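What you see is the complex with one protein chain gone and the rest in place.
Presenting chain A:
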Amino acid sequence: MSRNALLWMLWSLLTFVGAGAVFAALYIGGDRTVLLPGQTAGAHHQLEIACETCHTSDPFDSQAAIKKDINKTCTTCHKDELKEADDSHPKKKFTNPRMASYWEKIDGRFCTSCHSEHQPEITLPMMVTLQGDYCVACHSEGDQDIRKDRESHANLTFDTCASSGCHNYHDNRALYEDFLVKHAGAPWLMDEPVVAAAALPQLPRASSTEEIETYLASLDAPVQDDEIAHDWAGTAHAAADVTCTSCHAPEEQAWNDHPEEGICSDCHKPAAKSFSLGRHGMRQHSKISKPRDAGKQLKSLGWKDAPEGLVTALNAYLNDPAPPPMMSTDEALVDLSDDAHGQGMTCTSCHSPHKEEPQQTAVTACLSCHNDDHSQSYEESPHFALWQAETTGNALAGTGVTCATCHMPQSEKKGFAVTNHNQNDNLRPNEKMIRSVCLDCHGLGFAIDALADPALIANNFKGQPSRHIESIDWATSRVEPSDQGANQ
């Protein structure tokens, strides 16, 4: 056999093996990290090796089916927040066939029309992959031409619609015209600024040393660690009769010094759910895909009766890598302090298991990791001064403002405060924070101006806004008499 023939055979063999390896990794199992077409955006890096979280279509499905399936998976995680946002551009607004001419401009039926994954080079904040003037596509012609419809908008450019603090594509709960009119003229700070939910009554618990000693003495079980017992006796756990064994030896199981997170979430279900929706806890989201099963993959490729031995071998040698069970500070894409690395994100990252420490959970835990200007300026801010006054008993409950006050806002449920453990829920666009947080203490005009001032955000609101957003002025100028709503 000639050398050329041998080389051809070798080339063919290598090509066959290489193609087979790629095919197997794509459609049966194995690590596909090298096949990622481009870095994922935002927090999606936490689940990017679990491809089937978003790519749910069967092999060789049509492009239309793949597009439809991918877009369904967006709402797997983001459906509730869109509903909560009273989405201004929901999919249902675009499905009517009369909107067909708009589909050719920006197809509002699909999330991916504006949020295309794996394209880091064109990805803007909030994972937008269109140019910043995307509003021009639908609001610049005919009856929809906003420059003709609103005198105040005549000379505006479309790159400022969603970047100036006036409008958002999805969430305009604090920005719609009637709301602006209703809250026009509000003072920058209310007469008695209090975060309403934080001022709600708490479960009664032993607070003084005497009360705690009396309570501990009344217990049947022997105290194993005086310090821990003393701490625990002053908590809501003790008040609710959640004892040592409730967490360390539940249901008569053997004692466990270090209970897993499931023990917490067994009782704190809403907190666990909201935690799994934020960047701290999204690794625990129930919809992140599990490693593929080779048997099911072969079946989807048309091989229904694959030998069990082959399936076992494929599962053993072509096993999908699963994302780690929790987020680690090592993987964070935001600015963290040097000391923060190598930490997992669990309940006890912020909550002491035996002691209630509001300062730790609402401030110290955050600042022990986050090293950006806004975070590091907090302890110089008026908000922190208010928190200090509250914790030292010099101000009423609910008057202090911590990191958690704004980023993990509380709401009232059955008379008690419930904390949203998704710290990203109201973060982007930051106007989402206005109604959930700012308006408890501040007027709408101040809140809009402050959140549109990057320098003020960076110094953690130490001072007054240097920018003024004219949206309230423009809205009120269209209303005569002044008490008439704009769109009633």
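Observations on the model:
Throughout what follows, a contact is a pair of C-beta atoms (placed from the backbone, for glycine too) under 8 Å apart; a residue touches a chain by one contact, two chains touch by 3 or more; residues count from 1.
The rule is short, and it goes like this: contacts and distances are computed from a predicted model.
The listed options are "Putrescine transport system permease protein", "4Fe-4S ferredoxin", "MoaD/ThiS family protein" or "Putative secreted protein", and the UniProt record of the chain not shown names that protein "Putative secreted protein".
From the options A:D31, A:D61 or A:D149, the residue with contact to the chain not on display is A:D149.
Among the residues A:K92, A:K287, A:H341 or A:K413, only A:K92 touches the chain that is left out of the figure. Chain A meets the missing chain through residues 86, 92-93, 95-101, 103, 142-144, 149, 176, 178-179, 478-480, 485-488.
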